[in-house]
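Read the structure below first, then the notes.
A single protein chain has been omitted; all remaining protein chains appear in their positions.
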Amino acid sequence: MDGARISRALARLASEIVEENHGTSDLYLVGIRRRGVPLAERMADKIADLEGVRPPVGIVDITLYRDDLSTVGAKPIVNRTELDDIENRNIVLIDDVLYTGRTIRAALDQLIDFGRPRRVQLAVLIDRGKEHRELPIQADYVGKLVPTKRSEIIKVMLNEFDEEEGVVIVERPAAAAEAV
Amino acid sequence: MKLLIINGYVIDPSQGVNTGRNLLIEDGRLAGLFDVSEPAPADAEVLDATGLIVAPGFIDLHVHLREPGQEYKETIASGAAAAVAGGWTSVCAMPNTDPINDSPAVTRFIIEQGQRANLANVFPIGSITKGGEGRELAEMGEMKRAGIVAVSDDGRPVPSAGMMRRAMEYASGFDLPVVDHCEDRSLAAGGVMHEGRWSLVLGLKGMPATAEEVDAIRDCALAKLTGARVHLAHVSTRGALDAVRRAKEMGLQVTCEAAPHHWTLSDEAVKTYDTNNKMSPPLRSQDHIEALLEGLSDGTIDAIATDHAPHHADEKALEFDQAPFGITGLETAIGLAFELVHQGVITLERLVELCSTKPAKIFGLTERGTLAKGAWADVTLLDPQFQWTFDVSASKSKSRNSPFTGRSMTGAAVATIVGGRIVYLHPDFSRLTRLRTNAATR
Partner (left out) sequence: MPTVFNHRHLLGISELSAGEITHLLDTAETFRDVSRREIKKVPALRGRTVINLFFEPSTRTRTSFEIAAKRLSADAINISVSTSSVSKGETLLDTARNLEAMSPDCIVLRHSMAGAPYHLARICNASIVNAGDGAHEHPTQALLDALTIRERKGRIAGLNVAIIGDMLHSRVARSNIYLLTKLGATVRIAGPGTMVPKEFAELVDVGLRIAPSVAEAVSGADVVMILRIQRERQDAAFFPSLREYAIHYGLHADHLQQAAPDAIVMHPGPINRGIEIASELADGNQSLILDQVANGVAVRMAVLYLLAGGSRDGFIEESNGPAKPERKERQGNKG
């Protein structure tokens, strides 16, 4: 998947989100750090192109809500969560990859601590497939379904962090990369 | 009973001997030095000292044996065992026991316990004042008759110059040296380490070098006034050494000793708050260490003494402020002194002088500190190249409070002979290979 296809996938997701939510009122895009954040910003731009109104974008950092803190080696760096009032808003959580569902669980827990949204939906660029899910969590909007093996890692590269655009499958540990 | 030590290299500064000689011991006394080519007497046991230094027995002027009263820290027997394992044939026991050695009864008890242990010679030091309280003179004459070799209020220095003057004047009448732990309490009270950059970094109350220096200067002035024999214990500062140097130039009877930890470690060692680096006087800064090395080399320092101060592990496990002062030292001193020899600070001959010849003179221990014919057969055998690592858990002392565990050293006392008896032989110098009857050598 290259930059152009990422852009097209986001445009499609944007129109689906607008359609499902009957426009942009009360719509609040929330990116999950790190790669969910630029994706949410781009999504907001796409929606602005469609509707002429840019929905606000918030950021959640799930570090403090992770359920695996006791097993990770070094302490993850905690970054800021930037959320406005989410009471009665239509939240769309945005992340790059949906895999076990645990990141989304952590993000949902954090959202609930900030207030009571009317509705929370989930948009992801890549869904690695239901068989990897460890929690009953599914995406409402999927850019591309990429069935993968456990031995593989999906690498989403965005200009904001990686100085290139694209999605590749990498063998774990780092082996030959194969374009999707 | 004859013992012949053959093939050793004899260093005896008292006779100016520094050459290969056989040493014959007969009935606990030295029977003379002989040329290595001379045949051994037929009935002598033979100890082969090839590659070893044969020196007059080492004398430690400053140990705390804790008995009577604090036998959980050390007994005279365990302390004497540690002494001979460290190469010391004689130890001089400081009086701050419980009860304090301020009476002939306690003096006699210490001597008897030393004889019972039957390892190193134990010479008691009596207190200067009753109870060590700095107010009334103790019965020095009676204690001298019972066997003390010096007087000291070590650990609780005599605070008043007036009292010290009287002590010196009175002790002179019995030819007893007065040993002082120089510390002006008004400057040092409450301190737990050397005052300087590290005490500020660590937030610990410091004891300024000045506290030792003003008392040393006072004692030297009093030595001039009284003409007494004055010995400054464990000198740790440049200023105190300067005072001693000046006193010697003036011809006063002032001597001093240095303890191995004071030249080996600096106050920086305290930075881990390990209480095995807490002692009094405290570990000093680099400049003072350099002064000590100068003093050892130029003769200002007369003796190496350990200030062996055993404490129970539970006491040393307290916070730094609360733990007692002192470390053990009998088994590490010679290894640390050899570091000076290998670094070229002192010669081997000077090492023997610092550990034997001079200490015997300072405390008037006649017929010791020499290998002259007729003297007591106290002999220390040294291996200057012996490589070893100190393991405090294997110490003969009852206590374990040493900062030197794990330290690798080169040079050690490998055999200790007291009164003609081999009381310690390092396990690596097994009797089987070293000691044999003369019949077998023929």
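Note that the chains are named A and B in the order they appear, and that numbering of residues resets to 1 at the start of each chain.
In the analysis below, contacts are C-beta pairs under 8 Å (C-beta built on N, C-alpha and C of every residue); 3 or more make two chains touch, one makes a residue touch a chain.
None of the values given here were measured: they were computed from a predicted structure.
*Asks:* With the full complex in mind, choose from B:Leu3, B:Ile111, B:Val179 or B:Leu202 the residue touching the hidden chain.
*Replies:* Result: among the candidates, B:Leu202 touches the missing chain.
*Asks:* Identify the residues of subunit B touching the omitted chain, counting contacts across the whole complex.
*Replies:* Residues touching the hidden chain, for subunit B, are 196-197, 200-204, 271-273, 317-322.
*Asks:* If the missing chain were put back, which residues of subunit A would it touch?
*Replies:* 34, 61, 63-66, 68-81, 109-110, 113-115
Assume only the chains that are shown with their structure count from here on.
*Asks:* Could you please state the distance in Å, as a whole number, between where the Cα atoms of subunit A are centred and where those of subunit B are centred?
*Replies:* About 76 Å separates the centre of subunit A from that of subunit B.
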